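Heads up, one of the protein chains got dropped from this complex, but the rest are sitting where they should.
Lettered A and B in written order, each chain numbered from 1.
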Amino acid sequence: MTKVRKLHIDDKVEKLIFIFVVLFAVMALTKGNQILKPTVFQTIARQVSEIGLMALGCSICMISGGIDLSGAYIANLAGISAALVMQKTSGNIFAGMLCGILIGAICGAFNGVLVAHLRIPAMLATLGSYQIFQGIAIVISDGKTVQGNKILAKFAMGKVLGIPIPFIIFAVVALGAIFLMGKTSFGRRVYFVGTNEKCSIFSGIRTKQVLLFTYTISGVLCGIAGNLSLARINSAKADFGSSYIMQCILISVLGGINPNGGFGAVPGVIIAAFILQMLSSYLNTFPDISNYYRDLIWGLALILVLIANYYSDKRKMRK
Amino acid sequence: MKKFKKITQDTEFWVFIIIVILSLIIQVRSGQFFTNNNIVDIIRSMIYPALGAICALLAFVSTGPDVSFPMIGACSSFLAIAITKSTGFNGPWIFVYLIAIIFGAIMGAVNGFIIVKYKFPSLIVTLGTSSIISGLLFGAFEAERTELPANLQAFGSAALFSVKNVKTGLGSSMPYTFIILIVVYLVAYIVLNYTMIGRGVYAIGGDEISADRAGFNVNAIRFGVFVINGCVAAIAGLSYATMTLHYLPAEYSGGEMVVIAAIVLGGAKLTGGVGTLRGCLLGTLLLSMVTNSLILVGISINWQKVFIGGIIIVGTVIPMVQKHFASKNSGIHQNGGNA
């Protein structure tokens, strides 16, 4: 990690914090009475946990020079299997959640094998695998909504010092991800592989292992997200949240991850997830705005952020 | 002999073999494959994805994936239908198509502009524009199930020809949109193979810098590809509504994956520059057969996605393995080295 790049990252993170503060101020000023309530914050905290975990997974894959388009479907499959296990074991929520995370890991590892060992371009591998994951989810759930578990739902509604438990889980995992990608030799290797895979091989990095591990981590994060989503909604269905794919990419790019790999910092992704979720809650306070407009805003935001980054990078190059 | 060897290296050849084997298996298991109504059904179900496959092919050969075709199709056909109905226009159906094509071209132009001007990955851009279009369609236009205007209704209900299976008593009719499919493929074939612009699409996919040096207008061609993709998407979208005799926006999403699978099976290379219309058709046929015939063989429709995903992955692995063996067998005297 170098001084210049650190500054560079802080630069982007700073910008994101600024956007976050401005957005918050706008929200407080225009809709203060509806926004500045603990329940609203708690809802935001709950929702950001799921999308945030998936976006983290997607970001790590992007840093490694690939992409994970299957995250939302891994989460669905994990949620459905967790729910089914809970049903079969007559309410063993730990077995269920463990199964969800395990399914996430297996799906992620499957992606990892496709990308690292079979050399399929990540975009295509995860495009194909997401069909498979969704397909399996349809098969095991028979295409129907699977009921969750009351104890789990209660647990997820719990709070510690007013902070929702799912958010605490997210915070712990996110800190772990920041540490892993920023401070460890593994994290550094992911950046190297994302910059130039061939050179990584010539530098003694076990690239296959690194990639396999990267996608497995992404899968585990999505597995956890699937559990949280199951707990929050108290049900799971195979075609839940297909728009999450778009949002994950949006959060990653907004958070400063370079879609070509090798650059970008994890803290930015987490702030970006907050920005998006807050914006989403803010939109909820306008009842006349159809929910469907959210798609429009996310799409627009993705393209505009890309364009803004393009111009700011260009300006930097000139300096 | 040399020619035969050349053929066996083609992915298309293998897809063809798989199609033959698969159809024989289905025939043996169900006795229903080589029946006139089943064949018509399969061709009918190919029309929409085969049109989408052209979009995917053009995008992949020249630039990279374009996943916006279902949403552009949904939105432009919605607008065309809405305008036709609100003006009470009841002239020839082709005018409805023209309206859709104009809207499709505009949306494609937006894709093309962003991709050409900023050189962003086309996957991310088209994901973004898809999302925007979907927001417009469902949010701003509040699109929902709509009946077709009378001229389209008539066009959609008319049959090119009908067949009836004597044994089962089941009938099937070939819609006129089949003609549209043939016309679009013919035009695409002529443009891609017999015009310099068409060759340019392959040239920029092969090597962008060389194309520029040779005198191709790289940006114009790439922009043109996305505009054309918008037009074809509009034709596909409206044809889908015409064939189903109603417009239902929710039915469109997800089609992009199937067509990407189809062209990959048909031998298009993800790195660009390679892919044929023949491959598009074969790939689409294979996928349509799989989705249409699962039930004939007695497999639950729930498995459909698993099969499609599996086909995408197997279809991409096979060329990799082939390449691997090819490099293993050729031994020394390769170039310089590079493990």
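Convention: a contact is a pair of C-beta atoms (placed from the backbone, for glycine too) under 8 Å apart; a residue touches a chain by one contact, two chains touch by 3 or more.
The criterion applied here is as follows: contacts and distances are computed from a predicted model.
> Would you kindly match the missing chain to its UniProt protein name, picking from "Cell shape-determining protein MreC", "Simple sugar transport system ATP-binding protein", "Ferritin-like domain-containing protein" or "Amino acid/amide ABC transporter membrane protein 2, HAAT family"?
"Simple sugar transport system ATP-binding protein"
> One chain isn't displayed here. Which of the visible ones does it touch?
A, B
> Using the touch definition from the top, which of A:Leu84, A:Val139 or A:Ile201 touches the missing chain?
A:Ile201
> Please pick, from B:Asn193, B:Ser300 or B:Gln322, the residue that touches the omitted chain in the full complex.
Touching the chain that is not displayed is residue B:Asn193.
> Name, in rising order, the residues on subunit A that touch the hidden chain in the full complex.
Touch set of subunit A with respect to the missing chain: 1-5, 183-186, 188-189, 191-192, 195-196, 198-206, 262-263, 318.
> Residue by residue, what part of subunit B touches the chain that was omitted?
Listed in rising order, the touching residues are 193-199, 202-203, 205-207, 209-211, 213-216, 269, 272-274, 328, 331-339.
Rule of thumb we're sticking to: only the chains that are shown with their structure count from here on.
> Using mean CA coordinates as chain centres, what's the gap between subunit A and subunit B in Å?
Between these chains, centre-to-centre, one finds 31 Å.
> Looking at the complex, which residues from subunit A come into contact with subunit B?
Its residues touching subunit B are 67, 114, 118-121, 123-125, 127-136, 138-139, 142-143, 242-243, 245-246, 249-250, 253, 259-260, 289-300, 302-303, 306-307, 310.
> Hey, which residues of subunit B end up touching subunit A in the complex?
These residues of subunit B touch subunit A: 65, 114, 118, 120-121, 123-125, 127-140, 142, 253-254, 257, 260-261, 264, 270, 300, 302-313, 316-317, 320.
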